[in-house]
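Take this structure first; my questions come after.
Let's look at chain A:
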Amino acid sequence: MKNFDSIFAAYLLGWAVFFGYYLSIGKRLSTLRADIERLKSSVGRGK
Partner candidate 1 sequence: MAKRAILGFLTLSLVVAAAFASFYVVPMERTMGPIQRIFYFHAASAWAGMTAFMICFVGNLLYVLRRQQKWDWLGVSAAEVGLAFTTIVLITGPIWARPVWGIWWTWDWRLTSTFVMWLLYISYLLLRTLIEEPDRRALLSALFGIFAFLDVPLVYFSIRWWRTQHPQPVVMGGPGSGLEPTMRKVFFFSVLAMHLLMILLLSERYKLEKMGGEVEDLRREAEA
Partner candidate 2 sequence: MALLSNTAVVLGKELRTEFRSRELLTTTVVFILMVVVLFSFTFDPTTTESRRFGPGLLWLAFLFAASLMLQPCFLREQNNDTLSALRLSVSAPFAIFLAKLIANTFFLLLTEILMLPVFAILYNVHILSVIPQLVLVFFLGSLGVAIPGTAFSAISAQARMRELLLPLLLLPLLTPVLIASTEATAALLDLNPELRRDWLGFLAGFDVVFLTALWLFGEYLLEE
């Protein structure tokens, strides 16, 4: 198929951007969730 590399590259790069973005959000979400747990327990202890 003519220009197969280009189509392949385009879709690969495109979806890589979306997946990368989605995964980065997921990672930040789990860090924050851990933070919330930690803070909730320290607030609980303080009270």
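A word on the picks: all candidates are chains of the complex that A comes from, given by their letters.
What we mean here is this: contacts are C-beta pairs under 8 Å (C-beta built on N, C-alpha and C of every residue); 3 or more make two chains touch, one makes a residue touch a chain; residues count from 1.
Owing to the predicted nature of the structure, the values given are computational and were not obtained by experimental measurement.
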| item | value |
| --- | --- |
| In-complex contact partner of chain A, selected from candidates 1 or 2 | 1 |
| Of chain A, residues touching candidate 1 in the complex | 1-4, 6-7, 9-11, 13-14, 17-18, 21-22, 25-26, 28-29, 32-33, 35-36, 39-40, 42-43, 46 |
